[in-house]
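A single protein chain has been omitted from the complex, and every remaining protein chain is retained in its original position.
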Amino acid sequence: MTPVTTAAPRAATKAPARRVYAASVLLLSVWVLGPIYLLFVNTLSSPEAVNSFPKSFIPQFDLGSLAFFAKFDGMLAALGNSVIVAAMTMVMSIAIGAPAGYALSRFEFRGKELFRLLILLTRAFPLPLLALPLAVLFIRTGLDDTTFGLALVHTTLAIPFAVLITFSLFSGIPIELEEAAWTLGCTRLTAFTKVVLPLILPGITASAIFAFVISWNEVFAAAVLTIENRTLTAFLLQKLGDAPIHLKFAGGFILVTPALIFIFAVRKYLFAMWGIANR
Amino acid sequence: MSPRYLPYILILPVTLFLCAFFLYPFLLVARQAFLSDGGYSLQNFRETMGYWKFSISLQNTMLLALAVVPVQVSLALLMATMVSRMKKGRDLVLYIWTIPLGISDLAAGIIWFAIFEQSGFLNSMLTGLGVIDKPAVLLGYQNPLLVFIAIALAEIWRATAIMLVILVAGIGLIPKEYYEAAEVFGASPWQRFLRITLPLLRPSLQTALILRVVLAFEVFAVVVALGGTLFPVMMGQIYSYQFDLQNAGGAAALALVVLAISIAFTLVILRALRVPKGATI
Partner (left out) sequence: MAEIQIKNVAKAFGSYTALHDINLTIADQEFMVLLGASGCGKTTLLRIVAGLETATTGEVWIGGRRVDHLPPKDRGIAMVFQNYAVFPHLTVFENIGFGLRMKKLPEAEVKRRVERTATLMHIEQLLGRYSGELSGGQRQRVAVARALAMEPDVILMDEPLSNLDALLRLEMRAELKGVLAESKTTAIYVTHDQVEAMSLADRISVMHQGRIVQADKPVAIYRNPAAEFVAGFIGNPPMNFLPADPRGDGKWMVAGQVIDGPTHSGALKFAIRPEDVKLGDHGLPATVRLVEPLGAHLLVTCDVGGTLFRAVLDSDLSLKLGDTLTLTPQGDRQRWFDPATTLAVA
């Protein structure tokens, strides 16, 4: 009955299993990181090296490709457009989505289920397709080929996530905290700003970043809706056919790097956000 | 302000926004799809679906989804269960495994292009190992299978992360006591996975599958980056109807076809993985 004698053989039989387990974790990590590493190798090599054969698996740390990217006509403007569209999407989707998330988490009201259905429906819908009629509509309203017009479409993409994520964040704040604030002299609004907002701010930031990434990465609508004011994704897509390959890789690198940082910034919230959003 | 109206005021912005930029454009697409030469007809559908590329691109899109989604589900399930048993380094591993979540399909296409292009890393490695003596054209019309594999790999690489996140969150909701109870009753780790994790994970699996399947029909930029015109898919067809052919009616008709397929699959998944009322955690 002593735990020592029973534990010892058990650990012995488990050792190989544990090694297989560790190896699989490592293998899967390499599977994820390897391709990104290779992109970095290409980006940090001179254009000549990128176009030569065979390839070295170690980067030269030459900034030639990135310099070429920066000088390429229209590329920096496209990068700027991407940032502007993503920032607008971030602000709009939170400003519009968060109140609805709050309503879903705090109130029982007639039509709540219908509203949730509308939100879920948008999530299960090939949204970029909506860019097609909007292209016509935007020409009529003067929004065509503007960053704001594209940000509107990207906000439509990001809003279901913003609503569901803020819904789950607000649900994590006990309503009693708000009620306590009401009994201590707060109105609904001051209770929100003094109690709920400080508690929820990190989570809101995370979901704002998530909205940013959605817009940053979107290709189809961006390609449909912008012609002169292309975003980075739309610009790269257009140039895929004829651009030199070192330009593609440098562009890919610029696309990937912010994503790495963003995912790192929101990593804590990623799972909490999806936990309730599933229900 | 009366609390009775407050929730409606709070959901008003989203509702208006979605009406303007989701429902209204959707109605416009639908209208345009049936509108040709000033009258309503199925002309656009006949035309686009009769075009020789339609059946190929539909077939390609389906095949790709069929190849990619099951692999992603199994891989995500494997990763999620591995992570759930991890104590040390869980955060780091999760971060690494979720990195592709932030990577666009275009970037993923470019990344895998770096591997598969003619002077790319795969050829470099194969010649280095002496398997071949000069770089082969991997992504060419000579190798349709290889193009397909490259696209599928890029999709699996990129989009497994979203499933992983949903499943890890779902597993986190399953109380540990169920596993302890099952262990006390003598269930092996495999049985615990089969009898407890999988059934209780159904809502999360549902969400993950719907999201993935719908996105799989939207596959576009990866294909453009890796296959160009060698591997036509539905979204690419829509794009070229809109721009190359300047045929908005045709694009709208194809968009409706994609939408119909998405909805059909969503309903199938909802039905197949439905959770009986009261059997939730």
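Order of writing sets the labels: A and B. Residues in every chain begin at 1.
The criterion applied here is as follows: a residue touches a chain if its C-beta (ideal position, glycine included) is under 8 Å from a C-beta of that chain, and two chains touch if they have at least 3 such contacts.
Values in this document were obtained by computation on a predicted structure and should not be read as measured data.
Peer 1: Check the whole complex and report which displayed chains the hidden chain contacts.
Peer 2: Checking the complete complex, the chain left out touches A.
Peer 1: Looking at the whole complex, which of A:P16, A:G142 or A:G185 touches the chain that is not displayed?
Peer 2: A:G185
Peer 1: In the full complex, which bits of subunit A touch the chain not displayed? Write them out.
Peer 2: Contacting residues on subunit A, toward the hidden partner: 174, 176-177, 179-188, 190, 194-195, 198-199.
Keep in mind that, in the parts below, only the chains that are shown with their structure count from here on.
Peer 1: As a quick test, compute the distance in whole Å between the mean CA positions of subunit A and subunit B.
Peer 2: Result: the chain centres lie 15 Å from each other.
Peer 1: Residues of subunit A touching subunit B in their complex?
Peer 2: Touch residues, subunit A against subunit B: 21, 24-25, 28-29, 31-33, 35-36, 38-39, 41-42, 51-55, 57, 95-97, 99-100, 102-104, 106-107, 109, 111-112, 115, 118-119, 122-130, 132-137, 152-153, 155-156, 159, 163, 188, 213, 216-220, 223-224, 233, 236-237, 240-241, 245, 248-249, 251-252, 255-256, 258-260, 262-264, 267, 270-275, 277-279.
Peer 1: Considering the complex alone, what residue numbers of subunit B touch subunit A?
Peer 2: Contact set of subunit B toward subunit A: 1, 3, 6-8, 10-11, 13-15, 17-18, 21-22, 25-26, 28-29, 32, 79, 82, 86, 91, 93-107, 110-115, 117-121, 123-124, 127-128, 135, 157, 165-166, 168-170, 172-173, 203-204, 207, 210-211, 214, 217-218, 220-221, 224-225, 228, 235, 238-239, 242-243, 248, 251-252, 255, 258-259, 262-263, 266.
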